[in-house]
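Sharing a structure with you now.
One chain of protein is taken out of this complex; the other chains stay put.
Our next item is chain A:
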Amino acid sequence: MNLKFRNKKITGILTVLPENEVNFDDEIDNYDFSRAQSMKLKLIMGYGKRRVVKEGTAVSDLCIYGMNYLFDKGLLKKEDIDGIVLVTQSPDHFVPATSHIIQGKLGLKQDMMLLDINQACSGYPVGLNQAFMLLDQEEVNKVVLLNADMMSSKVSAKDRGSRPLTGDAASITIVEKDSNDSTIYGTINVDGTGAESLIIPAGGFKMPSTPETAKLQTDKNGNSRALDHLVMKGDDVFNFVQKQVPPMIDNLLSKANCDKDDVDYYLFHQPNKFMLKKLADKMGVPHDKMPHNVVENFGNASGVSVPTAITFNLADKLLTESFLVCIAGFGAGLSWASLLMKLEKLDFCEMIDYK
């Protein structure tokens, strides 16, 4: 589905990283593989350092910490927030919605819209699309998009495929009305027949967690995980991304009447270095226009990976310069979405450590 938004803009992006840093080299002996195999995997996939939350930290804690940072620095005023869109797959509770916990703890006004969206790796463009839609309302002038996930606790310590690339983080993106007669182009697509390509089988209402669902089972590749853990069919996901993402971007650019070379940066979800390089090659995009360094420095924190790529790679530039960027997310659902928009002269663009 093609979307189009008039007179909307992003005015600030903050990434909040949990303080615990885990190094792949220290974890290699957890996996039932030779050291040589693991080192090869590290090199190709870009495994390195990743940030994970300490036990007891929740998604709301990361978001509240970041919001308070913005209030304290005078970068955001409580009374200006007309809506919050929270995209997460790791809510504090099943009931109530985590956005409400955040609104309450921050003491925000009651006259506002709160919306929780269950999306994973496409969560940044999906959340932005939703935030732009809210801004079409007359009384909505400023929306806060929160992306936050902490899936590190849901990947098995003995799953070499998913564990070394999974990180935790939160991001805050401020979205406002714009008077510059700008147009933002977007797309959203879904395929629920691929629901099992990325899934946590147990722990919801359909299959509650029991001692049985916590038992580890070893697959034919030598990875062990339980039904309580995230399971990713790596080959399915790879093929899905290679098949769907390039035509999605071609379509987006043609709707916007924009040439592939006119895009300054392709800010894509960060599954791993391997997949992003293959994607850039297939699309004919130079590697330096598509950053792929988030997984090796912070881990893949689902929908937070795009804002992390932005704040890590473009922080200083975006305060003074203007870029045409193509944003894309793709993952669990299956779901894939994209945006073509200008990012320029942000009020803030930075990363902070959660304490």
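To be clear about the criterion, a contact is a pair of C-beta atoms (placed from the backbone, for glycine too) under 8 Å apart; a residue touches a chain by one contact, two chains touch by 3 or more; residues count from 1.
One rule holds in what follows: contacts and distances are computed from a predicted model.
Of the candidates "Acyl carrier protein", "ABC transporter ATP-binding protein", "Protoporphyrin IX magnesium-chelatase" or "Response regulator", the chain left out of this view carries the UniProt protein name "Acyl carrier protein".
Among A:Asn7, A:Asn20, A:Gln37 or A:Ser224, only A:Gln37 touches the chain left out of the display. When the full complex is taken into account, the listed residue touching the unshown chain is A:Gly161, out of A:Gly48, A:Gly161, A:Pro271 or A:Pro307.
Within the complete assembly, residues 33, 37, 40-41, 44-45, 161, 221, 234-236, 238-239, 242-243, 274, 278, 281-282 of chain A touch the chain that is not shown.
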